[in-house]
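A protein chain is absent from this complex, but the other protein chains hold their places.
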Amino acid sequence: MTKVIRLEEAISKIENGMTIMVGGFIGCGAPSQLLEEVCRKQVKELTLIANDTGILGDAMSQLIVQRCVNKLIATHIGTNKETGRQMSAGELEVKLIPQGTLVEQIRAAGAGLGGILTPTGIGTLVEEGKQKLVVNDTEYLLELPVRANVALLNAYKADKAGNLVYRRAARNFNPLMATAADTVIAQVDRIVEVGEIDPDEVMTPGIFVDYLVQKQPREVSSVG
Amino acid sequence: MTKVIRLEEAISKIENGMTIMVGGFIGCGAPSQLLEEVCRKQVKELTLIANDTGILGDAMSQLIVQRCVNKLIATHIGTNKETGRQMSAGELEVKLIPQGTLVEQIRAAGAGLGGILTPTGIGTLVEEGKQKLVVNDTEYLLELPVRANVALLNAYKADKAGNLVYRRAARNFNPLMATAADTVIAQVDRIVEVGEIDPDEVMTPGIFVDYLVQKQPREVSSVG
Amino acid sequence: MLDKEARIDWLVKRVAQEFKTGDVVNLGIGIPTRVANALPEGIKIILQSENGYMGVGPVPEAGKEDPDTVNAGGQYATILPGGCSFDSAMSFAIIRGGHVDATVLGALQVDEDGNLASWMIPGKMVPGMGGAMDLVVGARRVIVAMEHAAKNGGIKVLKKCTLPLTASRQVNLIVTDMGVIEVTPKGLVLREIAPGLTFAEVQACTEAILLTPESEIVEV
Partner (left out) sequence: MLDKEARIDWLVKRVAQEFKTGDVVNLGIGIPTRVANALPEGIKIILQSENGYMGVGPVPEAGKEDPDTVNAGGQYATILPGGCSFDSAMSFAIIRGGHVDATVLGALQVDEDGNLASWMIPGKMVPGMGGAMDLVVGARRVIVAMEHAAKNGGIKVLKKCTLPLTASRQVNLIVTDMGVIEVTPKGLVLREIAPGLTFAEVQACTEAILLTPESEIVEV
């Protein structure tokens, strides 16, 4: 009963109308091949939770361009002009959240917390509709957990038990999202046998990960 | 300006009456040589925040036996009978906290959160004096941040910039406490040059760590 | 009737039948720990140790103990291939976040509402709750594994716990050396009786009223 499955089978777990979380930060650490398959399959009416919507042209941006998403929860959309255009045209519902808050909301969902108190956003539009609490004379916003049906992640290395290792800045939201979705799918550069990763090297325990997809090497197109 | 200092100099940062956090879980991952020096120096009236008070005879237990502590915040004291004795005799103030709650309280202090909502303790004595909030029809306790003047940690490896690596179950509370004290001191088995630890291997960023103390090898006493 | 040790063996084996391959399980100290060695042929579960790792293995051979690898009871342990270590925040995120399929733990008292008392006897024994409160609230299934009666003969399966609670209404199953009791909205249902015992004998050692699997109140 291996966790390693084919790309098409992995993406078949995502149904129209689902909420998905996608790791990555302006493309770095985003599961590009999983996203390409979501676009190819034309999954629709998704709610997308991600730091951003990539740079116009990359795999993440295509989720928006190809209109797979009708609701977006993100921290920054400035690097993909199409997201702003669809938002302004009323075609895409967008909820912008401070990055540190989104991180904690995802973590809270994964960790079974009912919410966290953050000072971020006090005195700004972010306050709207939220409960405020005062602790030790400081005002905080109560921010609630955020979870998804499916998380799409990118990892550098995995063993067949699903233990994940990330590399450099490609880690970002990936390990948090691994804890906060019903189904967790990771695209991995290198899949190794159980026992080949030292216990201290693991960044996401395998119990969180349902499916692994081997990332396919691509030919680098020569310039000119 | 190195962070590596002598044991005596490190422990001189702790003054009578301070609040200290100490890593470790029933001795595993506890900074034994730092604790021995606290006892030797007879620092007094400490508030101690730790998972437990060790096993009678080990370095952690000696903090209690030698009466360095007059207030204890812990999750479990069953492995050190002297702690229970002092508590029953009214000599030591003890506050028992669920382990997952203490973890999040320390993390909240380090992460600038005003508190977290946990379901743990609802319907028990742990509720007493705490604010309850209902989120999505579930009751939660609001638990507040816990921080200290000084954190005493144990790590397996460090570079001279203070980046720490822990080993196996000796990690436990150490990385959390590193974020939640004004002064952070780590006892380290192996101190290496800056650049010798891969960025992805680091478990506690060096910016959190003020001082490193080289752990001294001890002769293993032969049995019998 | 079986002798005491055989009854405990029965209990341990019976708890072990509750799992399927891949389940993430946290075993408490004492009787619950023995469940790891009583799994049915072919069933492989993943054991979590709340002090910070996944994939608890067997006790190490003499001379191969690693001081950095101990279990939550402080005893030397091992980590199996495919296991991983983490800090206490991740450990309790796993526990509280519903990522542990079952926790098996002992009890001082348990009652017909699924309340559990396991962490203190006021004025007498206050070891602290450690990770138990989080485990009982967070695990998907809470299984109490204990001797049916206290050492002094005192009754432990009650109408209402009298000791301070570990958690309210979280226990799903009570497996003792006398039988297997499910906590249901109607009350405690005695699903199985240990070899050689009768329903009446189990009820006689139980304060709470036990229901038969047909869920009717039984005249004792």
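The letters A, B and C name the chains in turn, as written, and every chain counts its residues from 1.
The rule we apply is simple: contacts are C-beta pairs under 8 Å (C-beta built on N, C-alpha and C of every residue); 3 or more make two chains touch, one makes a residue touch a chain.
Computed from a prediction, not measured in an experiment: that's the story for all the values here.
Participant: Determine which of the presented chains are touched by the chain that is not presented, and list them.
Facilitator: A, B
Participant: Give the residue, chosen from A:E104, A:D159 or A:D210, that touches the chain omitted from the document.
Facilitator: Reading the full complex, the residue touching the unseen chain is A:E104.
Participant: Considering the entire assembly, which residues of subunit B contact the chain that has been omitted?
Facilitator: Within subunit B, the residues that touch the unshown chain are 1, 107, 109-113, 159, 161, 163, 179, 194-195, 197, 199-200, 202, 205-208.
Participant: Using the touch rule from the top, list residues of subunit A that touch the missing partner.
Facilitator: 25-29, 51-52, 55, 74-79, 84, 87, 94, 96, 98-101, 103-104, 107, 118-126, 156, 166-176, 203
Convention: only the chains that are shown with their structure count from here on.
Participant: Determine, using the mean of C-alpha atoms as each chain's centre, which chain is farthest from subunit A.
Facilitator: C
Participant: Report, in whole Å, the distance between the mean C-alpha point of subunit A and the mean C-alpha point of subunit C.
Facilitator: Distance between chain centres, rounded to whole Å: 36 Å.
Participant: Report, in whole Å, the distance between the mean C-alpha point of subunit A and the mean C-alpha point of subunit B.
Facilitator: Each chain reduced to its C-alpha mean, subunit A and subunit B end up 33 Å apart.
Participant: Where in subunit B do residues touch two or more of the other chains?
Facilitator: Counting only residues that touch two or more other chains, subunit B contributes 104, 118-119, 166-168, 171.
Participant: Among the residues of subunit C, pick out those that touch two or more other chains and give their numbers.
Facilitator: Residue numbers touching two or more other chains: 53, 79, 85-86, 89, 92, 95-96, 137-138.
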